[in-house]
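Note that this complex is displayed minus one protein chain, with the remaining chains in position.
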Amino acid sequence: MTSQLDSIKLSNAQIAWRAAQDIEDGAYVNLGIGFPELIARFQSDDKDVTYHTENGVLGFGEAPEEGEEDWDLINAGKKAVTLREGASFFHHADSFAMVRGGHLDLAVLGAYQVAENGDLANWSTGKGGVPAVGGAMDLVHGAKRMAVVTDHVTKKGDPKLVETCTMPLTGLACVTRIYTSLAVVDVVDARFVLREKLDTIPFDDLQALTGAKLHIDGSIAALQVPTL
Amino acid sequence: MTSQLDSIKLSNAQIAWRAAQDIEDGAYVNLGIGFPELIARFQSDDKDVTYHTENGVLGFGEAPEEGEEDWDLINAGKKAVTLREGASFFHHADSFAMVRGGHLDLAVLGAYQVAENGDLANWSTGKGGVPAVGGAMDLVHGAKRMAVVTDHVTKKGDPKLVETCTMPLTGLACVTRIYTSLAVVDVVDARFVLREKLDTIPFDDLQALTGAKLHIDGSIAALQVPTL
Amino acid sequence: MAKVCSTLVEALADIDDGMTIMIGGFGGSGAPIELIHALIDHGAKDLTVINNNAGNGHVGIAAMIEHGMVRKMICSFPRSADPRAFTQLYLAGGIELELVPQGTLAERIRAGGAGIPAFYTPTGFGTQLAQGKPVAEFDSKSYVQERWLKADIALIKAEQADRAGNLTYRMAARNFNPLMAMAAQTTIVQATEIVEKGGIDPERVITPGIFVDRLVQIADPVQEEALNREDARYERAAQ
Partner (left out) sequence: MAKVCSTLVEALADIDDGMTIMIGGFGGSGAPIELIHALIDHGAKDLTVINNNAGNGHVGIAAMIEHGMVRKMICSFPRSADPRAFTQLYLAGGIELELVPQGTLAERIRAGGAGIPAFYTPTGFGTQLAQGKPVAEFDSKSYVQERWLKADIALIKAEQADRAGNLTYRMAARNFNPLMAMAAQTTIVQATEIVEKGGIDPERVITPGIFVDRLVQIADPVQEEALNREDARYERAAQ
């Protein structure tokens, strides 16, 4: 099924596009390093969204032109950024006061596994090597909405949405919505509730690719496949 | 003995003068509201001392001329002050981080009672009315030296230096030095050690006016009586 | 995202009876007098008010107390040049007092804003003000456990605001204002000047806009001290 899946599943950019549609006008948002950062590209101009980065900037914008970088103006991924109007600088404790104190409207992270009770595993494969956590364990606590963007299954085809995470946890019962390459799934009362799925995949096939029961609460909308 | 005492004891200004002599060049100092504030008047110009006030100013100076007050520039006693070169403003949590975090070199407060173990009672008579504590309970913790300026006895002639405080405590084992109207006394290993006394009062008389044993460790210097 | 309100009435519209309200300022400096007086006109009652003090004279928080709006004060120093409004009601048993050491008050408010439910402090250990609180020893020293403080509403006085809600303060009027702005569900700010988004240097911002919900411009704010020097008395405006 994996090769068939590859032909229908959303690209990371398409997943990011879908996640971007839910960001509200006026929101304060933290996008995790890597895949989640793509979401900013699909932010529509008619929404005023303010991006937070852990290293003490609120209101940063796109990367500067090559050669125009100022290395004192970077994001949490250590990439050079620019400032938008209304930006501010603050120290790391104030930055994480914003995170932990519940002031962000949305945080989006990647995932190795998400459990049906909202547990997230995204910082360590548990296989040794050098462990590194950064701000992930802080970001999963506090934001009003805590979303995940991810492929629906691993490269090997194993479910990433599971009954119980087997990999080291980042946070307990923290994820509120998952945008996958096949579906949009909410975590409600420790259950996965399917909100949207690709028209091209039957429910039973989607359930088979999911490690825990997908509940239905009302109608299931069609997950859009944007042309990007 | 009280009336006789009145003729020899130091005035508040003279006590403040004595306390000022011990302030080191370069020190960061918080002077409690009221009597301790007098100490700043006797600060010699050849020492560079920076005054901290709880409400978020480091490096304030004298009161402005009458009519020149800016009521956004006050000290913890709500009195208008001025700024010296090198001053800074900060919020209340940062201000008490300076206090609690051990960054002040000296805090000086008044006292109802000081016990030989360094316990201080200075915020409440315990007799009812409206209780008010302000920053006193914070100031007694953290400063490298925690000094008290006080009359040696109460208006009724009762000792203020005692074995155990009977009034509500401000802090436990916090006082390091006491400047009284008759003597300078250190708290060392939960004992009062007499460092200086007025030449005009015999040791036995001073001991009789003190509620706990005055220990002697080396010589007792003459407490100076400045002409102010 | 901060919303600019054109009137004080609009800024305070949804404040309800029984709410907990943090009010910035230390004595008169940084006290949002216009917001407080508009709240008196609004008429909310049964309020818990968090401030360093408990009013002075017959304006500001003292006037709130005189108008019977305050059920409980959480403060460090309920004394002032003229503390009669609080003192009389307190001694008559008409208002509750939670007395908190000043540094602990500041830290509890910061903790509320920073998502820290409790912390340990040396302040107050072994005193009446720590009675009933958990204690713990760290590195052979004893500490008291203190809890965060949060509020439904914070009333803040700022110097400059931009339309993104970024704030600066004027001198020692900063005091509790930036902390309270973080610790309330809804933060309502009176600013001497509201400038365009980006009108404040990002390095000079003291309160980032993420903490601010509503802004109202009060171009020439009155000082509590000035009111008290002319023996002013604030009376609720006729509705």
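Should a chain be cited, it is by its letter among A, B and C, assigned in written order, with residues numbered from 1 in that chain.
Convention: a contact is a pair of C-beta atoms (placed from the backbone, for glycine too) under 8 Å apart; a residue touches a chain by one contact, two chains touch by 3 or more.
From a predicted model like this one, the values you see are computed outputs, not experimental measurements.
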Contact list for the unshown chain, restricted to visible chains: A, B, C
Contact partner of the left-out chain, one of A:8, A:93, A:190 or A:208: A:93
Touch with the omitted chain, as defined above, among C:93, C:117 or C:132: C:117
From A:150, A:170 or A:210, residue that would touch the chain that is not displayed: A:170
For chain A, the residues touching the chain missing from this view: 53-57, 69-74, 78, 89-93, 95-96, 99-100, 124, 129-138, 141-142, 168-172
Interface with the unshown chain - residue positions in chain C: 107, 111, 114-122, 136, 138-139, 141, 143, 147, 168-169, 171, 202-204
Residues of chain B in contact with the chain not shown: 25-28, 48, 50, 52, 58-59, 83-90, 93-94, 96-104, 141-142
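Everything below uses one rule, namely that only the chains that are shown with their structure count from here on.
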Chain centre separation (chain B, chain C; CA means) in Å: 30
Between chain B and chain A, distance of the C-alpha-averaged centres to the nearest whole Å: 57
Sequence positions of chain B contacting 2 or more other chains: none
Set of chain C residues in contact with two or more other chains: 110
